[in-house]
Structure formats: C-alpha cells, structure tokens
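Every protein chain but one is kept in place in this view of the complex.
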Amino acid sequence: MSFNTFGHLFRVTTWGESHGPALGATVDGCPPGIALTESDLQPFLDKRKPGQNKFTTQRREEDVVRILSGTYEGRTTGTPIQLMIENTDQRSKDYGDIAQKFRPGHADITYHQKYGLRDPRGGGRSSARETAARVAAGGVARKVLAQLAPDVQIIGYMVQMGPHGIDRTRFDWAQIDQNPFWTPDAQAAADWAVYLNDLRRDHNSVGAIVEVTARGVPAGLGAPLYAKLDSDLASAMMSINAVKGVEIGEGMAAAALTGVANADEIRMGPEGPEFLSNHAGGILGGISTGQDVVVRFSVKPTSSILTPRQTITVSGQEVDLITKGRHDPCVGIRAVPVGEAMMACVVLDHLLLDRGQTGGVRGQIG
Amino acid sequence: MSFNTFGHLFRVTTWGESHGPALGATVDGCPPGIALTESDLQPFLDKRKPGQNKFTTQRREEDVVRILSGTYEGRTTGTPIQLMIENTDQRSKDYGDIAQKFRPGHADITYHQKYGLRDPRGGGRSSARETAARVAAGGVARKVLAQLAPDVQIIGYMVQMGPHGIDRTRFDWAQIDQNPFWTPDAQAAADWAVYLNDLRRDHNSVGAIVEVTARGVPAGLGAPLYAKLDSDLASAMMSINAVKGVEIGEGMAAAALTGVANADEIRMGPEGPEFLSNHAGGILGGISTGQDVVVRFSVKPTSSILTPRQTITVSGQEVDLITKGRHDPCVGIRAVPVGEAMMACVVLDHLLLDRGQTGGVRGQIG
Amino acid sequence: MSFNTFGHLFRVTTWGESHGPALGATVDGCPPGIALTESDLQPFLDKRKPGQNKFTTQRREEDVVRILSGTYEGRTTGTPIQLMIENTDQRSKDYGDIAQKFRPGHADITYHQKYGLRDPRGGGRSSARETAARVAAGGVARKVLAQLAPDVQIIGYMVQMGPHGIDRTRFDWAQIDQNPFWTPDAQAAADWAVYLNDLRRDHNSVGAIVEVTARGVPAGLGAPLYAKLDSDLASAMMSINAVKGVEIGEGMAAAALTGVANADEIRMGPEGPEFLSNHAGGILGGISTGQDVVVRFSVKPTSSILTPRQTITVSGQEVDLITKGRHDPCVGIRAVPVGEAMMACVVLDHLLLDRGQTGGVRGQIG
Partner (left out) sequence: MSFNTFGHLFRVTTWGESHGPALGATVDGCPPGIALTESDLQPFLDKRKPGQNKFTTQRREEDVVRILSGTYEGRTTGTPIQLMIENTDQRSKDYGDIAQKFRPGHADITYHQKYGLRDPRGGGRSSARETAARVAAGGVARKVLAQLAPDVQIIGYMVQMGPHGIDRTRFDWAQIDQNPFWTPDAQAAADWAVYLNDLRRDHNSVGAIVEVTARGVPAGLGAPLYAKLDSDLASAMMSINAVKGVEIGEGMAAAALTGVANADEIRMGPEGPEFLSNHAGGILGGISTGQDVVVRFSVKPTSSILTPRQTITVSGQEVDLITKGRHDPCVGIRAVPVGEAMMACVVLDHLLLDRGQTGGVRGQIG
C-alpha cells in the first residue's frame, strides 16, 4: 500500500513526481500562531537545490516553494499547510531510453512489478526530487521548534564519502557551511573534491554517510517501545531514497562494546544530571536523555551511471544499459539537508506527543 | 506519547511489565480461517525463553502462552487474538536497590524524567521480557504466511559478538540450530563460548549483531516512500530493546561502494528476472525484488552489570552502582528469535497491504 | 479489515468474545501518575452488568475487572494498561441451535459471509458483552478527566423506549439513578416497566434512544474537519453494537429549523461568552463551545427473540428460527453506561490532542 504520510501529530504527506507539473507536502497538525512565510522555507530548499556546484546534478530547478493554505496574515492557523514546488526544468526526453529498461540498483523494476506501470520520467515518484517536499516541511518544523523549544539546534554533515571517513580530531562545526560537502573536516573536503572528480570522470558514483545532530532536545521525548524516538528516527531516515542503514549513537559499533565501556556514567551537574559520555546518542529506552541526539545514515551510490551495466527490458530482453541524464555522482551530499528536515519533523512530532500525554511536566531529580 | 502498536493491517499491540501479573500481545487484523493453537506458538517462545543455558539469564519463566480470544475450534476468526503470558518467577526483591538509582545506559532515568515514576521491578516495561509478546505475535504471523505465502522462510542468526564477527566462508545454515548462539559459523560458536565466559566472570557484558534473512518473499511488497518495506523493517528492529543500528543489504557499508560495484545486475532466468548480486538486501525503492530480504541490527551490551559504575539517585546523590539480579551477559543471543518475529510481522503486514491495493497482481516482464 | 482500536492519543483496543476465556481492553497513551486501582473501575462495570433486574438478561457474570499492566503502586505509569474480565458463566449449550442458522437482524450472516466462519457461542465477537471492555476503559478515562479537567461530568440516560419518549418538562437529573431504565422522567420509568413486561411476555423486544451529556467540557476541544469532536463522537457511538443513528444537539431535527431559529445567540457573561440556547449540542465547526456536549443514539431492538422468524441455514435451507437463551428485551438499557464510557474516551482523547497541538492555550475574548 502506498502510505505517503509521516508523523503522529505533526503529519507530513508528500506528493508528486520528478517530472509532473509540481510536487509538494501537506503539513497537518501544525500548532497555530507561528509566524511563517515562504521566505522562512526558501533557504532550506536552496541548500538542497541541484546545480549549485559541479558535484551535484546539473538539472536546474528553481525550487520555489509556495504556501497555498494554512496561514493567514503570516501566521499559521492550525489548519493544513500546503507547500507546493513547481517543476520547471522537465527535460524528460533524457529519460526515453530507460522507459523500457530497468536500471540495476534502481526502483524501476520493483515499481513495474508492483504497479504494472510507472512514470519513467526522472524516476517518477522514486526520484530524489521528492526530498524537496521533505525539506520544505522540515522548514515548517524548524519554525515551530524555534518557538516551542528555542534551544533545539539541528545540524547535518557528511562524515564519510566512499571509503574515506573524516578525522574526528579535525571536527570543526564552523567548517560545515564552508565546503560543498557539508563536512566539518576541511581536509576531508579537499580530498573528497579530488576523489569525486575522478569518479565522475570514470563515469562512476559513490556512497556516503551523513550524520545529523540535534542539540538542546529536552529530556523526556519519545516513548518506550513502538514509537520510540529512535525507531521513529530510523523509520524517518530509512524512508529517504537510497538510504541503506541507520545508526543511533554508537550504532552498529555498539556490538563491539562491553557493558563497562558502553555505560554512559552519570554525575550531578548544576542544572541536573550530566552524562560523562554519549554512546547512547542521546536516547535511552526510546526516550531522549537531554544529551545531543546523534543519528547517522548511509546513502548508497547513485544507480544512474554512464558505465554500462547488464540488465533486462520490460519485454525480458537482456541488454547493457548506460544511463544518460543529469545525475549526482554522490547523492549523499544533497541528503544532508534532507536528514536535517527529517530530524526536525521527528523531534517536533515527539515534542507535541509528549505535551499531549504528560503536559510537558518532568520527573524531578534532586 | 506511548504508542504500543506496530503494523498497518496486521497490527500487534503489546502490553505488560516484567514483574506484573502477565504480559501479552493483541493481534488485530489477522486473516480468518488460519489453523492456530497454542502449540503453534510455544516453540517460538521456548526458543526465546531465559535460563536455557549458561549464556542467558537464569531467571526461570515458563513463558506459557495462552490464546484468550480470536480463535474458534482451532481456527482464526478474523477478530482480535489475545496472547497472554503469565509472569511466574517474579523475584522482585532483587531489584530493591535500583528503585532509587539509575543504571547507566539503561532507560531508568528517561522513564523517570518523562513519567515522573516507573515500575522498577525488573525494568518494568523496558524489560526485554516484553519481547516474549513479540515472539508470540510473530508466531501468528508465521502461521498466516505459511498459508498465504508458503515459500517464505525466515531465519535469524548472530553474525558478531563483541568485536568478533563470523567468517562468511564458513557460513552453514544447518549450524544455526546447533549452538547456543544461533550462529551459522561453528568455529565462531566455539570461540564465543570462551570469550563470553571470560566476560561474565569479569562482571561484564557485550554487544552483538544479529542478521535476519527472509527467503521466498515475493517481488512487489512494500511502497515507495514512507511505508517502504525497509523503513518499516528499520522501525521494527529499532523498536526492540537495546538495538542501536539497522542495516538493509550492504547497510552502512553501502557508503564505501561505487555505483559500478553496487549495481545488482539483472539477467533473465527461466522464471523471470534474476539478479547477479544482492547488495540491495532484496529491496529497491522500498519494494521487495524477490531476492532474499536481509536485515542486520546491533544490540548493545546489557547495562545491568556487576562492575560498579558511577551514577546518581532519584534525590540527586552521586553513587556507584553494582546491578545484581539475573542478567544476560549478551542479550543479543535472545534477540535472534525476536528479530525473526519482527520480520515475520512486517512481511505479512506488507503482503496484506499489497493485496489490498493491487490485488496481488504483478506487472509482467517478458 | 478488523480494526479494534479507538482513539487518536488515548487509544483503546478491545478483544475477546462472549464465551471465550476472557475479554478485555488495552488502554494505550494514558497520562502517567493518575491514581488507579480496580476499585475505581468496578462500579462502572457493575452498572452495566447483566442480571441486575428483570429487564436485563439473566446471564450471571460477575464482570470482575483486573488490571494486568500499566500501574505501579496504584498509579498509572504511562505504559499500556491491560484490563481483563474473565467470562465465568459460559453456558454455551444454549447456542447450539444457532450455530447453523442465521438470526434475522443479527451479524451471524455477515460474519459468516466475510470470514467464512464465526464463533457462534453467544454471538462471539458481536456480543454486547464486548461493551464490558469499553466500560472498563471508560472508567480509566474518567479517572484521568477527574484530574486534568475536574469540571467534566458525564451522564447518560434513556429518553425513549419503543415509541414512548420522555416528557422533557419532567426531566430530573436526580431521578436517573433511581430506576432500572436510567431515565430522568419518573413517570416514563413507571410506564416503561409495564410496557416492557408486556413485550417480554409476548416474546418480543424493543429499541430505545439514549442521550449522553458531558458538562464542563472546556471550549476548544476538537478539530475542524476529519477529527471533529462530533465526527469522532458519531464514530464512537455508531461503533456500539445495535446502534443505528447518532445525533449531536438538534440532530436530525436540525433539518426542520430555520437559520433564525437555529442561531445560538451569544451574550457576554461574567466569565466569558454565554450562549442563549444550545441547538448546536455544544459543538460548532467540530470544536467544543464550552456548553454541554449533547449526543443521542438509537439502539435497535434485540434480534434474539422467542417469536419465530423466517431465515436460512448455512447450507441454504429455509427455516423458522426461535432464539432461545438469555437476552435483553431492551438492550438499550445497558447501552447507557456504554455511551457514557465512549463519551469519556472521546473527550479525554481530544483534551490530550488539544494539549498537544495548542498547549491548551485559548484565544482571548474580551
């Protein structure tokens, strides 16, 4: 079944294909009275926008977001907010070849098998273009968070490209905005630029790992089991195109730790409990601890490449396929603002849920 | 908010605490007419049951499951199936010490902060005992799958304990049931036994990685974006206690691959498309390909250990804590049947969803 | 599909059949820290319990409710509350005859058509016995309301039996508990006793109309369109067995009113807006006005009667059917506490939802 809604109380429904007239998101359940205009959202879309440097697809989309409903005189009314982005650069002739051929590693074949047909233009619904709608919705979530939980800060960044990870000793928050890869390691940025240029020249692409940190998330958001903050984050990040793994805190590396090493010991600070480490990634038992919430996800390499790969056609013929068109050599780069948007939506959703159930009151310590 | 329901059409709601009178699961949306008695479910509970060997907690629970509703004369009626497991070994005096102290790395502190109170006996709702209810529900899902999709086989196994991974060249499906770690690598089983014994003697614990493979899943299950088969699997596995990371196919390692290497090339076989590799883990664009669906998740080390760790009390005093009681040195072992159960629930849920939307008809190839 | 959950944030899932071992309700999303023991719930079950006077079924069920989870030391913990009621008087031999015959006006035939089988003992899942679970859950909702919105009072009463309505000029709140019909009109109670006795002697049954009033509901609960307070109430009441119509305020009679007559005019009182009438039944645009919320629903006559009716068997034979067993001549009587329970659940659910979205802040007037 096609379920295109995300969230419990702050609910985002996205719609639209890569090459249709438009795409967008309906944001339902937004608190009322929040100042919101298009200019609040556009910067996030600009960050995700293609064609900004040579490392992203050269498709040129203005990605101008319009608010069609849910605000009055610049404030949210509590009713559904429709965010629409028109598709302007629909060069769909580029895709003629793949209408009948399935790209290896791409959703072409599964869409065909499930639905019996698909919109092949630009990947249709499976296009990374859908993430523009997520980014717009995430912008709304950030505006609400700025009012309800002003300490919350959400920052995404790349920590690995291909086999090349960053050096955490060089981690510099101020670097993130200074390079085309949104990475906190200036040296890695320089190295990756060379690496990615070579790959592109070789008609190849590569994967990446993105980390998103949410600082200032209050303790107590989340729930014990099936709507755990971490299971909702896992679902959110895994729902992004091309994501194949999600980690909270130590993530997969938690397997290699002992209980002694993994225990985030607790001391009493001036304003309450303080943890001496954060292996947990800010979440224990599905509920935020007040520490940084840290999520990582891997993005697989773009499957649309200029190197021929063996595949079949709709009619079952075996062929080799070279995918032309304008594709990102490392789609993980543009996943950074998308991961931030999903984090913003999940944190706000859980803030509203917690307020609903507990009234936002916290158990006292000390 | 406390959301204890999982699934879209095959919906499982679990309830109960470690040391209350009972715990269980309500299974709603089960197809009618499926043969189902307690004896179908008990073997799965027995597999998860504590106290079976020296590598799991010595708590003795019979874990006898009763079906209280939803069947008539041994067949499901289509109405809610209540599965209840009584708690018989509630030795709650063991937990007196931790009622006022927060175990580092445990949900004690976040429960307290969110709810203002908690059931400290055995971890209450955060106890791994809740997973008995998942295993019972997963048993129902397996019975339904056996009738609706008899080719589906779901097998879980450990692939890493602490820093020690299996050697995939020694992978032997027949080994899995032959050792206390459910691992397909006999040599690893022998090594882990020594390793874990030492750890336990040192009053320590350790993490693990579990892999679950579903064979025979038909192509076409899942959906493009927010109820992707992989995002639902991520949510399902991350909802299990102590899980910190989830991977599909290559998982986090997908970051290191190039597009050329990652492309699962396609050829035409006698019965339809055949893939030459399975980096995708059986899922493309959120929809199953017909290959094995492969999921891995990490389980952090048990936080309840006999080595003293620094922490605080509810009243804010700084103390050292040794957690007595009967705890698993590697809780990942018992997570194997739990991962299988979650896989069964997700696959069946998507089978029903797909039947609802498409009628189960598949797009033709060739 | 079988969906047995009701509510958005305060979610009630009922399970169980008339003649299985037990039935119950799982209450998920309950706020933490609310004092709750079985003795808080039992009075509501006793009110609904059969066999209390000659006007209800002579089946004898103790209807003792047990809390199996979700509380600790007499207070809710915020985790799922399991409420179980064991079935003790399972005299299922009474139902042998109807296992193969469909009672006209009963769910027997539709269950058979949909599911291919059914539990015929006492109507199985379609038995009014399921409402015991609703009443237990409603008791939890009332305890929470008593703490979060102590002004809320919920009172149900019968306003019509068969063709005989009450005389509203004799309406006396104090009468409601004084007669077996929960009616505010003492004269009606006397008349109905005679009427119902005659009907029963004639092997017949009859319908009824129940009204439920919620006083003290704060303004602002509900939502504009698809989760309107009134659409959720309509869904809640229509989900009760045998209900065929639901009205808010004027209800169906609103059709006969002009706009001039229907306008609930507004004046300014000492504590805010005051309405000069309540045609709206306390709800405008899906949102509570602060006036009494007034809902009415009709209950059809019991279909299990001793008068022969024409029907068919499972094998398609035409037969006449007399339904023996112990059935209520006017099942509407016992629907009174059920309607109250559903009102309590809906009001609390919307209180939590409102707190989630708006923080409970109200727009100022004056």
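Note that the chains take the letters A, B and C in the order they are written out, and that residue 1 is the start of every chain.
Just so we're on the same page, contacts are C-beta pairs under 8 Å (C-beta built on N, C-alpha and C of every residue); 3 or more make two chains touch, one makes a residue touch a chain.
Just so we're clear, the structure is a prediction, and the values are computed from it rather than from any experiment.
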| item | value |
| --- | --- |
| Touch criterion as defined above, residue of B:Q178, B:S315 or B:Q357 at the omitted chain | B:Q357 |
| Sole residue of C:V246, C:V293, C:I333 or C:L348 that reaches the chain not shown, by the stated touch rule | C:V246 |
| Selected residue (touches chain absent from view) among C:G33, C:P104, C:P180 or C:G216 | C:P104 |
| Contact partner of the left-out chain, one of A:F102, A:Y115 or A:Y226 | A:Y115 |
| Chain B, residues in touch with the chain not shown (by the definition above) | 9, 29, 31-32, 78-79, 224, 352-353, 355-359 |
| Residue numbers in chain A that touch the chain omitted from display | 1-5, 9, 11, 13-17, 20-24, 26, 28-30, 32-33, 66, 68-70, 72, 75, 77-82, 114-119, 124-125, 356 |
| Residue numbers in chain C that touch the chain omitted from display | 1-6, 8-9, 14, 102, 104-107, 109-117, 125-126, 130, 160-163, 199, 204-209, 219-228, 230-239, 241, 243-268, 273, 276, 279-281, 283-290, 296, 298-305, 307, 309-312, 314-318, 332, 353-354, 356-358, 361-366 |
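The definition used in the following text is that only the chains that are shown with their structure count from here on.
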| item | value |
| --- | --- |
| Chain C against chain B, contact positions shared by both copies (same if over half, else different) | same |
| Angle, in degrees to the nearest 5, of the Cα rotation that carries chain A onto chain B | 180 |
| Centre distance in Å when chain A and chain B are each reduced to the mean of their C-alpha atoms | 26 |
| Centre distance in Å when chain B and chain C are each reduced to the mean of their C-alpha atoms | 38 |
| Set of chain C residues in contact with two or more other chains | 9, 29-30, 32, 78-79, 356 |
